[in-house]
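Structure in structure tokens, see below.
As you look at this complex, bear in mind that one protein chain is not there, while each of the others sits in place.
The letters A, B, C, D, E and F name the chains in turn, as written, and every chain counts its residues from 1.
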Amino acid sequence: MKLLLIHIVVAGALIYAYFRQPGALIPYTALSTALLFLLLIIFLWVSSKFYNRSYYRKLPKLFYFLLYFLKELFVANLKIAYDIVTPHYRMQPTLLALPLNAKTDLEISLLANIISLTPGTLSIDISEDRSVLYVHTLYVKHGDVEQLKRSIKDGFERRILELTA
Amino acid sequence: MSILHVTLIISMIMLSICLLLNAIRFAIGPTLPDRITAFDLFVANIIGIIIIYTELTDNEDFIDVAMVLSLFGFLGSISFAYYIMKITK
Amino acid sequence: MFYALLIGILAAAAAPLLFRAIGRRVVVPMVLIALLLFVYYCTFLPQVLQGQNLVEQYSWVPELGINLQFRMDGLSLLFALLISFFGALVMLYASGYLHNDRLLGRFYLYLTLFMTAMLGLVTSDNIFCLFISWELTSISSYLLIGFKQADKNARTAAWQALLVTGLGGLALMAGLILISISADSYTFSGLTEQRQLVQQHIFYLPAVILVLVGCFTKSAQFPFHFWLPNAMAAPTPVSAYLHSATMVKAGIYLLARLNPVLAGPDVWHYALMAAGGITAVLGAVLALQHTDLKAILAYTTISALGLLVTMLGLGSEYAVKAMLVFLLAHALYKGTLFLVTGCIDHSTGTRDLQKLHHLGPGMKYNGWAASLAALSMAGVFPFIGFVGKELLYESTLESLLLLAVNFIAGVAFVAVAIIIGFRVFWRKATDKTQLQHKAGFKLYFPPLVLAGIGLLLGVLVSSVPSPLLQQGARAVLADETAKLKLSLWHGFTPVLGLSVLTIIAGMLVYSFLPAIHTRVTALQPVYKYGPNAVYHKLFEQFLVKAKAFILWLQDGYLRSYVMYIMLFFCGLLLFTLQRDTPGINITDRIYQLQEVRLYELVVLFLVIAALVYLLGTRSRLTSIVVMGLIGYSAALFYILFGAPDVAITQFLIETLTVVIFVLLLHKLPAFTYLSHQFKKYKFIAISVLFGSLMTYVMLLVQQQAIPSELKKYYGKMSYMEAHGRNIVNVILVDFRGLDTLGEITVLAVAALGIFSLLRLNPEKGGKP
Amino acid sequence: MRTIIFATAIRYLTPVFLLFSVYILFRGHNHPGGGFIGGLIGSIAFVFHVLAHGSERTVNTYFQLTVFHQNRQENHSRTKYVWDLVGANTWKRIQPFKSASWQFYILRVRPAYMMATGLFIAVTSGVVGLLRGQSFMAAWWMEGEIPIIGAIGTPILFDTGVYLLVLGMVLKLVFTMSKE
Amino acid sequence: MAGTIDWVLVKEIISCVFILTGVIFMLIASIGLLRFPDFYIRMSAITKGATLGLGLILLGMGVYFNQPGVMLKVLAIIGFTSITAPVAAHVIGRTAVQNRISFWPKTNLKEFEDYITKEHLEQPINHDKYTEDIKEDIRMEMGGGDDADNG
Amino acid sequence: METLLPLMVGSLFAAGLYFILHRHLFKVILGLILFGLATNLFLFVVGGLTRGGTAIINKHEKVAVEPYADPVPQALLLTAIVIGFGIQAFAIVLIRRVYQTFKSNNLDELRKENEAH
Partner (left out) sequence: MPSDLLLLLPLLIPLYGALLCLMFWQKEKWQAAMAGLAQVAWLAGSAFLLQRVWVQDVVSTQIGNWPAPYGITLVADVFSALLLLAGAVIGLAVYLFSLQGLDVTRRRFGYYPLLLLLQMGVSGVCLTGDLFNLYVWFEVLLICCFALLSLGSTKGQLEGTLKYVTINFLASGLLLTGVGVVYSLFGSLNLAELAVLVRQPTHPNLPLLSMASIFFLVGFGVKSAIFPLFFWLPASYHTPPIAISAFIAGLITKVGIYTFIRLFTLIFVSDLGFLLPLLAILSGLTMLVGVIGAAAQTDFKKILSFHIISQIGYMLMGLAIYTPLAIAGSIFFIVHNILVKTNLFLISGVVAERYRTFSLKKLGDVYLEQPILALLFLVSALSLAGTPPLSGFWGKLMLAKAGLTAGNYILVATSLCVSLVTLFSMTKIWNEVFWKPKAQSLEKKLTRAPVNLFRLRQLYLPVILLLVFILFIGVCARPLVQLSERAANGLLHIENYTETVLTNNNTRK
């Protein structure tokens, strides 16, 4: 994924160079710059097919992951918002012991942070042997803890591992 | 007065209410982590106020303040946590 | 004349070094130098006797009117000769008296210094020059009285002498300044010319009082006489030289010197006569009550000094003559007697009259000297003492009171003279006092010389001392025509009758002395109220009260200090505010409230609430969080009013402070419960007062603020000249970069200080 | 604090913070920021690091440089030797540990020196004015501008001095305190 | 048609929508902070709400200014907060657990018992450490002993 | 706000002083910090309050355009804040050291080495 950083820098530099010359065709606004930037990144991404296959494959996954995350974020936030503004609590707080497939520091912390960032779940701690992540969660569908665990593992963990692999 | 202006003023008022609510949680506690959480939210509210103020005055210099605050606002909570760990271990 | 003094000072400085180099032989050069000075002053005789005033002048600090101005006239020369001659003899004597003392070098240092100072005193024409010498004599006297520093009495006496004469010195300084201001002149000659100005100036009375206090302390006049008997703790040569012959006469000298300037108005005369008269009688009476030879001599000295002051106060030509002659006579015989007493002390180990009997055979030279001096003291023909006494009586014939004073003193002198000149040495007694040492040449030669001179001058009174004394009298009276023809024999006059009567009365008193001595204890309670007791009482009370006062004021509580400071500040601020302020325009203020935004109000409310909460909470961590809250709110205000840089800094600093707290907190004090308990409301009141005053000041200043040129200038130049758009930053690094340099220095030092605070522990031998 | 999550986050964030602090330093002349703020931000980055990893680890990571050195062999060409030295000290930093022929020295950047250097730069940037015959701290600007950083002149140098000093100061505090 | 669209107005309206949504999220978060029953619930629910709200407000501003520089900063801030907020939440939450801050009684702690035994946190939860409740204060006033202190 | 801010700053002053007058070491630190904060705000308030306009020259201008806040008090304030920070840090460490050495948090007990004796 280092390549993404390099691409961003390259794209940024190109845009900077473009707008520094007098009489640029495109107006210098956030929207146009962002579009230009996206265009460049996509171009670079396509070009990477020829020299970095894994990056070529991973970038769309990253994109989907972000979308998935944003969806989760919104949904969960709305869920909680509903709980806050209505008089009753619908939540059933539960502490999960989530077995981990993630191994490296980066993977574990990415996962934990993503979980924490999603409303309704909070990574409390990791067991000494780094095999279990303890998660405080508010909503367990039908009280099925295992199902929830599976959905987290399938949702976030799998995607993260795919990206970092 | 444009729509934007009205929106911004309403937002300011709502954020002010947020501040008050946080203050209440802060006051009632009951535990220190509660207060720290309230403080965290307080910082987030302040960032919000700064952002709205930026738009209200059309002066982008204030964004930098928000940026610094968003980066380092959490050091406070970290420090408290650090402290609590240190004294209990 | 200046170089003579310089030689004196150099000699003084050399004395300890010489002593280290050549041991006790140091006496030879010291005596020689004193003699050299004597000879030097003798060379002035011809000119002075012709009535010339020799003047010498060097610029020193002309801005303050202080120059090295010297003048030699009859009065000065008389004293200078006395001082240098006496000095030589005392130095010789001292080497015998202190021959085993390992601090002899220092003794000579002090003694020579004193002699020089004294010479400077009597030869100065500049009043401040005189004052400088005056103070130096006090200091050297202090060092000499306390010469036997291991003896507590000596230390106390030295201290007392210094403080009393020091007090006088300060009064004298003030007096001299007043005089110099009133006539705008700094020399005695100048002042004498401007005497009208001085005497008509409003400063005249205070100046006279101050000068008199100065002179009276120095010359041991009532009520400052008490230090002199105590000063007898000094080695005897010192008592002889300083406390009878020279230093105590410095006051007399100055009075005589100032006589032409200040004499005239009644207050001068009456003050002198009153003080002198009381002192003379008191000294005489007290002298007879003591059995310590030195004490007796000291009190008679006081009495004699009193007589001198009285005479000066009388101020007539006769009186001045009498004063001068008596001064000379007294110096000679009293010096002798002191030196003899010193010998007695040295040889027998005691000075108690009741233990000393029939010493004459063992120390015959001293005995002769004592007898000769005693005869002079008693005023027996043909000694100079006789001439002096005659003149004294003659000048006071018109005033019965003063005559009585003279008579009483004279009687006491006779009695004392018999004691020393006869009883101690020659009266046969069954239990002869054993001598431990034999008095050597150095111990008997000087008194013998002095006593001999007393006789000689008496015999030759009309030819030898008379011309010099005449010049002296002219100086005192500021009258170039004053005549002083002295003769030994005036014929059978009433005055002679008085003299004889005095001697007879003195003998009678002497015969009653044992009875007096046994009754003295009955008088003890009286002394509780004497000036000496007052001094000690004052001394102790001052120390006690000072200690109590300072313990009360500097009580060790930080908060009382802070409280005093803040009260002082608030008081002054309140005063100026109620006096000067234009007042705050309330309507404007209320109108401005319309501008307030809700969010501002909320943040403001939060800060106040946080403060209230802070006052109540007793958890450290919560307090720190609350502090953070307040700090962040302040930063928010900085943003709202256009100061992003300040706001960022405030945020970061607040955060860092929290970190510092946290890193150190587990070693910071816990909130064990400590209430203010007492005075809590006082503290609240002060704080509220302070807070409201600051609020008021802020409102006032806001209202009165004027737009600043700096703002415009920086706004204009920041980008154009300093290449920066952020004016605040440009001010920090360019316009006012020096501030920032200082500021970062503060930071560096703070870091160093914190580092050493935390790491350095000398007890454990810390390493960097 | 033994928590991987925090430690990892800080490990990745610290360089970002440091970059950010330098950025703030240089743009301070035209926007909010400057040496003091930049220095504080940089130092707070290290404070995080100290909190997460302990001061020893921070020192090892950021404040010491291991310099590798090897004596030149007979058969070693001079160019190759220099190239090897440069390589060992830049991109191949791990390899020398594995070989016995390499020696290494540890260079330490002490906060006190950092402070002193900062102060030195700040003062000396002022002395430039004196040396040019003008008064102390009279600014001297280079022609032209550098992207992002902007115009370069002695005031910027001064601000850099401030930055270093603040950085050194806070580090000194934090290192001292955390060793307590 | 394109000529008749007031782009400035569109921009403002988009900005308004973002900002209002964001502020509402923040407000709800604040209410939640006040309402929710235990520390962990507040923690896991609230800070994230605020993060989302803040992100939306920021985006609103970015749209309004429509400048690349501002947008970059906006993205930076969003990025920063989405890294720092969960880390802070985790750290505080962990600290709370370590210090036996009590859970809401309805919390299901079945899977957590393992952790509790390992970390020796079985002792009854001790609130005193973090509370300055009034009773404690009164005790101090009467007895003059140590305060309810955190240290 | 020109009217209300002085009130707030005044209360900060009062609270700061009140804490400094306390005999508890920790409260004294709090007092010092509050007092410092109040001093800084005083400088700011007294220097004139301008809403919104920062003292930064717009990139389209060459000179600052009104209304902009007076940069001078801000610059002074920045310097003062930094200096205050240095001194406060020192004070905090000092108090910690005092506590460690005297084993007491009560200022009154430090009086044992009373200076007036």
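Everything below uses one rule, namely that contacts are C-beta pairs under 8 Å (C-beta built on N, C-alpha and C of every residue); 3 or more make two chains touch, one makes a residue touch a chain.
Please read all numbers here as calculations on a predicted model, not as lab measurements.
K.L.:
Which of the displayed chains are touched by the chain that has been omitted?
P.N.:
Looking at the complete complex, the unshown chain comes into contact with C, D, F.
K.L.:
From the listed residues C:V28, C:V464 or C:L757, report the one that touches the chain absent from this view.
P.N.:
Among C:V28, C:V464 or C:L757, only C:L757 touches the chain that is not shown.
K.L.:
Tell me which of D:L25, D:A88 or D:A139 is the one touching the absent chain.
P.N.:
Of the candidates D:L25, D:A88 or D:A139, D:A139 is in touch with the missing chain.
K.L.:
Considering the complete complex, identify which of C:V459, C:L496, C:L558 or C:V688 is in touch with the unshown chain.
P.N.:
Of the listed residues, the one touching the omitted chain is C:L558.
K.L.:
Can you list, in ascending order, the chain C residues touching the missing chain?
P.N.:
Residues touching the hidden chain, for chain C, are 16, 59-64, 66, 103, 106, 128, 131-132, 135-136, 139, 142, 146, 149-150, 155, 159, 162-163, 166-167, 170-171, 173-174, 177-178, 180-181, 203, 542-543, 546-547, 549-551, 553-554, 556, 558, 560-562, 564-566, 568-569, 572-573, 576-577, 579-582, 694, 697, 700-702, 704-710, 713-714, 717, 721, 734-739, 742-743, 745-746, 748-750, 752-753, 755-757, 759-763, 765-768.
K.L.:
What chain F residues would touch the chain not displayed?
P.N.:
20, 28, 32, 35-36, 38-40, 42-43, 46-48, 72-73, 76, 79-80, 83, 86-87, 90-91, 94-95, 97-98, 101-102, 110, 113, 115-117
K.L.:
So which bits of chain D touch the chain we can't see?
P.N.:
Those residues of chain D that touch the unshown chain are 110, 112-113, 115-116, 119-120, 123, 126-127, 129-130, 134-139.
What we mean here is this: only the chains that are shown with their structure count from here on.
K.L.:
Hey, what chains does chain A share as contacts with chain F?
P.N.:
D
K.L.:
Treat touching chains as neighbours and tell me the shortest step distance from chain B to chain E.
P.N.:
So the least number of steps between the two chains is 1.
K.L.:
On a CA-centroid basis, which chain has its centre farthest from chain F's?
P.N.:
Most remote chain from chain F, centroid-wise, comes out as C.
K.L.:
What pair of chains has the most C-beta pairs in contact?
P.N.:
C-F
K.L.:
Measuring centre to centre with CA averages, how many angstrom lie between chain B and chain C?
P.N.:
70
K.L.:
Determine the centre-to-centre distance between chain A and chain B, using the mean Cα coordinates as centres, and give it in whole Å.
P.N.:
Taking the average C-alpha coordinate of chain A and of chain B, the gap between them is 24 Å.
K.L.:
Please compute the C-alpha centroid of chain D, do the same for chain F, then give the distance between them in whole Å.
P.N.:
That gives a centre separation of 31 Å.
K.L.:
Which chain E residues sit where two or more other chains touch them?
P.N.:
29, 31, 43, 51, 65, 67, 70, 83-85, 87, 90-91, 93-94, 132, 150-151
K.L.:
For chain F, what residues touch not just one other chain but two or more?
P.N.:
51-54, 56, 78, 82, 86, 89, 93
K.L.:
Show me the residue ranges of chain C that touch chain D in the complex, using the header's touch definition.
P.N.:
644-645, 648-649, 652-653, 655-656, 659-660, 663-664, 667, 722-726, 729-730, 732-734, 737-738, 740-741, 744-745, 747-748, 750-752, 754-755, 758-759
K.L.:
What does chain B use to touch chain E in their complex?
P.N.:
Touch list, chain B to chain E: 2-4, 7-8, 10-11, 14-15, 17-18, 21-22, 24-25, 29-34, 36-38, 40-41, 44-45, 47-48, 51-52, 54-55, 60, 63-64, 66-67, 70-71, 73-74, 77-78, 80-81, 84-85, 87-88.
K.L.:
Under the definition above, what is the set of chain B residues touching chain F in their complex?
P.N.:
Contact set of chain B toward chain F: 53, 56-57, 59, 61-62.
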